[in-house]
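Every protein chain but one is kept in place in this view of the complex.
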Amino acid sequence: MFLKNAWYVAAWDNELVGDRLLARRLLGTNLVFYRGENGRAVVMEDRCCHRHAPLSHGQREGNCLRCMYHGLLFDASGRCVEVPGQERISDKLRVRNFPLVERDHLLWIWMGDPALADPATIPDTHWHDTPGWQAERGGYIHYESNVNLIVDNLLDFSHLAFVHNKSIGTRKQGGVKPEVDFLDESVQVRFTTLEGAPPPFARQLSKLPDVVDRFNYYVWNIRGNYFAQDSVIGPVGEGYGTESPLAMKLHTFIALTPEDADSTHYFWSTSHNDFASDIPDVTRQLTVQVAGAFEEDRDIIEAQQKSISVSPGEPMIAIAADGTLLRVRRMLDGMLAAEQPQGAGKPAVVTITPVSVQPTVVH
Amino acid sequence: MFLKNAWYVAAWDNELVGDRLLARRLLGTNLVFYRGENGRAVVMEDRCCHRHAPLSHGQREGNCLRCMYHGLLFDASGRCVEVPGQERISDKLRVRNFPLVERDHLLWIWMGDPALADPATIPDTHWHDTPGWQAERGGYIHYESNVNLIVDNLLDFSHLAFVHNKSIGTRKQGGVKPEVDFLDESVQVRFTTLEGAPPPFARQLSKLPDVVDRFNYYVWNIRGNYFAQDSVIGPVGEGYGTESPLAMKLHTFIALTPEDADSTHYFWSTSHNDFASDIPDVTRQLTVQVAGAFEEDRDIIEAQQKSISVSPGEPMIAIAADGTLLRVRRMLDGMLAAEQPQGAGKPAVVTITPVSVQPTVVH
Partner (left out) sequence: MFLKNAWYVAAWDNELVGDRLLARRLLGTNLVFYRGENGRAVVMEDRCCHRHAPLSHGQREGNCLRCMYHGLLFDASGRCVEVPGQERISDKLRVRNFPLVERDHLLWIWMGDPALADPATIPDTHWHDTPGWQAERGGYIHYESNVNLIVDNLLDFSHLAFVHNKSIGTRKQGGVKPEVDFLDESVQVRFTTLEGAPPPFARQLSKLPDVVDRFNYYVWNIRGNYFAQDSVIGPVGEGYGTESPLAMKLHTFIALTPEDADSTHYFWSTSHNDFASDIPDVTRQLTVQVAGAFEEDRDIIEAQQKSISVSPGEPMIAIAADGTLLRVRRMLDGMLAAEQPQGAGKPAVVTITPVSVQPTVVH
C-alpha cells in the first residue's frame, strides 16, 4: 500500500529527449512518459485502453501518442482522438493521465486524487541551479527492496560507522546520538560528530586537517519520500556556520519512489560548494564517491530484503537507535489510514523545510 | 482451458530424424515424440508411469522407447513390455499415447477423446508439395503469450498498417473494412486494398508497379487453430484472379498450438507462385521477409501479454474492428462449453475451406 496523495519524483528531465518514450513503473502502475512537440512532459498509463498493448511500444506524433498495434491516437490528456477506419470515437476510449510538473530538472508526478494536486507543495530543489553550487544531475539507483527499508537506513545514521567505514563514514559515528524533531509529516535530524577523523572521501578530495567537526542536518519528508540534507565538514570549533574556505558543504537530495512492493526508484543528487576549486573535475569525483557509498547501502539493504522475504513475519528486536524510524513508520501508517476512502479528509500540505535555514547550530 | 477434440499441429516431420527424441509440451502436457525403426512417428506422455522420469531422457530401441532410469521399455502404444528383473508386468504400467498422423510434412496430434479422432478432418496443406508452388518448410516461432492473443491478431488485419508498416503492410490498410462470413466453426475474411502502394517486401522482391491491388483472403478455423490465406498482389483492375506474370500469389499456413496458458507454438509456411523465377533464392528471401513480419507481431503480442499479466482483469474497450475477433471468441467459448463432460455431444467435423476456391472476387 502506497501513499497516493503526494508528489513523487518520476524522472530526471533529460530522460525525455526528442521523441523518446520512457516506460517506468511507479506505485505498482506501468506508465509511459514523453515530451510533446510543444516541449511539455506528459505521462499516462502504459496500456492502450483498447487491447492493452503498451503505449511505450507506440510512437509520438506531435503532442499525441499513437499505439502502434491498431493505430489509436491519444492526446496529452489521454483522450483517444483517432481510430483508423472509424468515424465516431467513444468517450470511453481514454487512457488514464496524471498531473506531471517539471521543476529544477525533475519531473514530479501526482498519482492520487488529481483535485488535491497542488504544485505549490512540490519541495524546493533549487540547488540544482544555484550560483556557488555545483552538482551532477541524473543520479539514479534501482533498488530490489521495499521503500521502507531504504527510509529506515536514511533515518538511522548509526550505520555510517559500519556500512560506510571505507567511504563516507567513520567508526566514531557508531555511538553518536542525533537530535531529532518530529513535525507534522516530517522529521528533522541533526547528527553531529565533533573532533573526529574526516571520512575517507573527504580526506581524498579536500585539504581539511586530520581532526574535523562534522554536521549532518537533514529533513525526511514522509509524504513523497524526500530526504534533503545539508552537511558540513569543517575545522574544529567553527561550527555548522563555518566560513572556512576548506570547509566541505554538501546539499544532498534523495527521493524514493516505489516501483512495486519490493522494488524502488532512488533519485539523488549531491550539490557542493567551492571547497576545492583547484581540482578540475571535483564534481565528478565527489559524485563517484557518493555513488559508491550509496552502493554500499544498496548491498546491505537488498540483502536485508532477501532475508526478510525468505522468512516473512519473524520479529525484529529494537535497539535504542530505532526510536526515530519506528516513530516515522507509525506516522506513515497514520497517513495511509487517513487516505483510505472512509476516513479520507484533505491531506496536510506537504512542505520540506531545508535544515539549512534553521539558525540552530549544535555542538 | 483448451479445446481437446481437435487435430493440432505438433511438429514438422523433419524434427524427427534418426533416433532423436523430441520433448515438447502441448496443451499443458509434456510429450515425447520419436520415429520408430519402421518409420512411424509416435507420441506419448513424457513421463514414465513408474517414477515420473522423463522418457525424453531415455532411448529408442527399435519401435520402442526405454526409460533410462530403471530400464522400463514401452512399445509404440505406450504399453510396458519389459521391466528388468521382473517377469510379470502389470497392465497398469502404461504411458498415455495419442493419435498422431503425418501428412504433407506435418505431424498432427489429437489429444481429446481418441474415439473421435478422424484423420479425414485434418486440414488440407497440399501446398507444401505442389508443382508451381515453392515453400520453405519448418517455420516455427515460440510465443510467450496466450494463444488467443495471436488469434486476435490474425483476425484483425487493421494492424498491418501499424505493426507491419515497414514490412508487409502499408498505412493505407489502416482503414480497410474486411468482408467477413461466419461459418459453423470458422470464419472467412476478405481484406482488399485497391490502388495502393505495394508493401515494402513486395517492392523489394517483385517487378510490380507503384500502384497495385491487394487481396488477403483467408479462413480461420477455430477447432485446431489454423489460418490458411491466399493472398494476391497484382496490377490494378485485374482482380484476385489475375494471370499477370508479375502478380505475387502466396499461400500462407499458420497453426497455433498452445504450449500452456501463456505460451504457444506457432508453426507456419508461406508458399509462393513463380512471380520472380529470375531471382535464384527468392523462396529464401521471401521466407526471411515473412519471418521478419511475424517477429513484428510477436514483439507487440508478447508485450501485450505482459501488460495483461501485470494487471489482470482490467477492462478492454472495443472498437468497430473488434467485431470479428469478439464473435470468434464467443464461438470458441461455445465449443469449449460443448466439450465439457455434462454437455459433450459429438464435435462437428473440422473442415477448412480455402478461400481460393470461392468464385467471389471483391473490388
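Letters are used for the chains, namely A and B, taken in the order the chains are written, and counting of residues starts over at 1 for each.
One rule holds for everything that comes next: contacts are C-beta pairs under 8 Å (C-beta built on N, C-alpha and C of every residue); 3 or more make two chains touch, one makes a residue touch a chain.
Note that the structure is predicted; figures quoted are calculated from it, not measured.
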Key: From B:21, B:44 or B:72, residue that would touch the chain that is not displayed   = B:72
Query = Taking the entire complex into account, which one of B:47, B:137, B:159 or B:251 touches the absent chain?
reply = B:47
Note = Per the touch rule stated above, chain B touches the missing chain via residues 30, 46-47, 49-54, 57, 66-72, 83-86, 90, 92-93
Request  = Determine and list the chain A residues touching the chain excluded from the picture.
outcome  = 152, 156, 158-159, 161-163, 174-177, 299-300, 303-304, 306-308, 310-311, 314, 316-322
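Keep this in mind: only the chains that are shown with their structure count from here on.
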Request  = State, to the nearest whole Å, the distance from the C-alpha centre of chain A to the C-alpha centre of chain B.
outcome  = 50
